[in-house]
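What follows is part of the complex, with its chains left where they were.
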Amino acid sequence: MDHFISTADFREEELDALIDHAGRMKRKIESPSLAGKNLILLFFNPSLRTRTSFEFAMQQLGGNTVTLNTGGDTWKLEDREGVVMDGNAAEHITDAARVLGRYADAIGIRVFAGGESWEIDRKDPVLGAFVREAGVPIINMESSLYHPNQALGDIMTVKEHFGRDVRGLPITITWANHPNPLPMAVADSILLASCRFGLDVRLVRPEGYDLDEGVMDRARKLVKESKGSIRVTDNIKEGFTGSRVIYAKSWGSIRFYGDKAKEKEHRKKLGDWIVDEEKMALTDNGKFMHCLPVRRNVVVTDSVLDGKSSIVYDEAENRLHAQKAVLCRLLEG
Amino acid sequence: MDHFISTADFREEELDALIDHAGRMKRKIESPSLAGKNLILLFFNPSLRTRTSFEFAMQQLGGNTVTLNTGGDTWKLEDREGVVMDGNAAEHITDAARVLGRYADAIGIRVFAGGESWEIDRKDPVLGAFVREAGVPIINMESSLYHPNQALGDIMTVKEHFGRDVRGLPITITWANHPNPLPMAVADSILLASCRFGLDVRLVRPEGYDLDEGVMDRARKLVKESKGSIRVTDNIKEGFTGSRVIYAKSWGSIRFYGDKAKEKEHRKKLGDWIVDEEKMALTDNGKFMHCLPVRRNVVVTDSVLDGKSSIVYDEAENRLHAQKAVLCRLLEG
């Protein structure tokens, strides 16, 4: 059985097959059916694009969907093993996974990092419990480490704008400022996907904002296979110059993990980490990408986001098509 | 492209075409299909009838629906333009509108008045942003100013009970007491729809409860076209005597807008603004209408609401049929 946890678990041809299938559905030259298939979407955190695009994806494919919000619609879930459950959580994740696996043919899960201990969060315990216990394919709708549906839609968008062969295409993944320490999953995922497809990756972030060492190791391994390249720098000018794609994202620091006050203090010096016209001018007619939601005039200026280099809405739309391809892959046949 | 923001944007024949279509669907002599069409329902405020009737409407028409609750299911949305988004809102309404417009063929939006400044609220900024940015038809599911789906179902209900030609039919739109200052949209909308169809409108409200001047101007203009009439009074007896329809609704005062304490004080004298048997006896066998939800024994007595003059449940049911007609108009062909 397949799961869809990270794009890094799939070969380039497999990802290209998904992207090609997504493109055919987008152009309405293929309309597959998942009639009779049952998908559960389980949200531990809020969502706009992911929720909307997955619900429409499954409806358009003719399948059945149930969406659950933990803590609101349903019970609080315990994720520690072996504990005496005399606290707030009414149900153990193990039991929820086993039961939902009885009702569904696949389960999508969004579960962000808890934000207190990176050593715990980086193991993605809730997602792991579902993979282990549910007995059906699990679709990662964003965990601590990965957001593979975002990355798949992102690469699809890059290929729409630059052609199917993106080997060697310069892409800049740049940290941006933000009032809060955000999850790293999107940054991890566009990094891994870019490395998988052999792009010329520049990872630009200020000191203290390195990504998880395990993710970096995976990225370097992928680069070797794909004959791409990866460079890490804190020099914005170097990172942006000549680039074709600026992929902006804010994320929290592992160094200050769980200490918001200290990170806030550190960030006061980082207000110039915003993507503006001046920085975009350094690029080679670069396209601007962001997963959304985005803080306008903090992460990126209105003029860049609303300008003609911005392809963020194509990127959001492609989530729908890419996810339909993922659902078909996991649920067909 | 059409939107459905207010019934006042449509000609009488257009509204009658919608009502006639709704009637044919209600009698099950017509069953149109919106298979393959995608509707988003975006709620900034709670709902019972609107949510239920729209979700069923689209399912019965064979289309796809995604329902979103802002602040719960999804992110907080910023609606001011050009701001530096370093506060609580994670996404700008502009971006939400553009993205949702990529997923949907139409978007329904419920967004009540904020309740602090009428000068801001009367511009319906969120609804306006969606009309401007989404690129697909927008359906107003109740804004500061209008609740057109309510008004359409209301007129359909009036016509069911009094015949298709309602020109000159006396209707009383009466303010009623309530613990809280409620939105004006329903009162505005039944007023505008009644004026459009040439009814003999009596608007009865205590001093301090005038409706928005822009709405009143629109109403007077419609009356001229339709050869109806409109009279505003604070005399309950005058307003109820000989009327055929009593349409009760509480709303907040523009004079005390944003000052709940002062309005509460002012309302202490207004406890007799309740629709009871005695007042109904003044009418010419009048029917009682209310959009619901209604505060029993504050807005209307149990005996009137549960009595045989009450047509509030027909009125609620017709929401479903009227909305199906609206969806067909915006999404067919």
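Things to note:
Order as written gives the chain letters A and B; numbering starts at 1 within each chain.
By definition in this document, contacts are C-beta pairs under 8 Å (C-beta built on N, C-alpha and C of every residue); 3 or more make two chains touch, one makes a residue touch a chain.
What you are looking at is a predicted structure, and each value in this text was computed from that prediction instead of being measured.
This homomeric assembly is drawn with 2 chains in place; in total, the structure file defines 3 copies of the chain.
As a working rule, only the chains that are shown with their structure count from here on.
One copy, chain A, sits rotated relative to the other, chain B; on C-alpha atoms the angle is 120 degrees to the nearest 5. A separation of 40 Å divides the Cα centre of chain A from that of chain B. Put simply, chain A touches chain B in their complex at residues 43, 46-49, 51-53, 55-56, 59-60, 69, 72, 179, 292-298, 302, 305, 312-313, 316-317, 320. Contact residues of chain B toward chain A in the complex are 36, 38, 40, 64-66, 68, 72-75, 78, 82-87, 90-92, 95-96, 98-100, 102-104.
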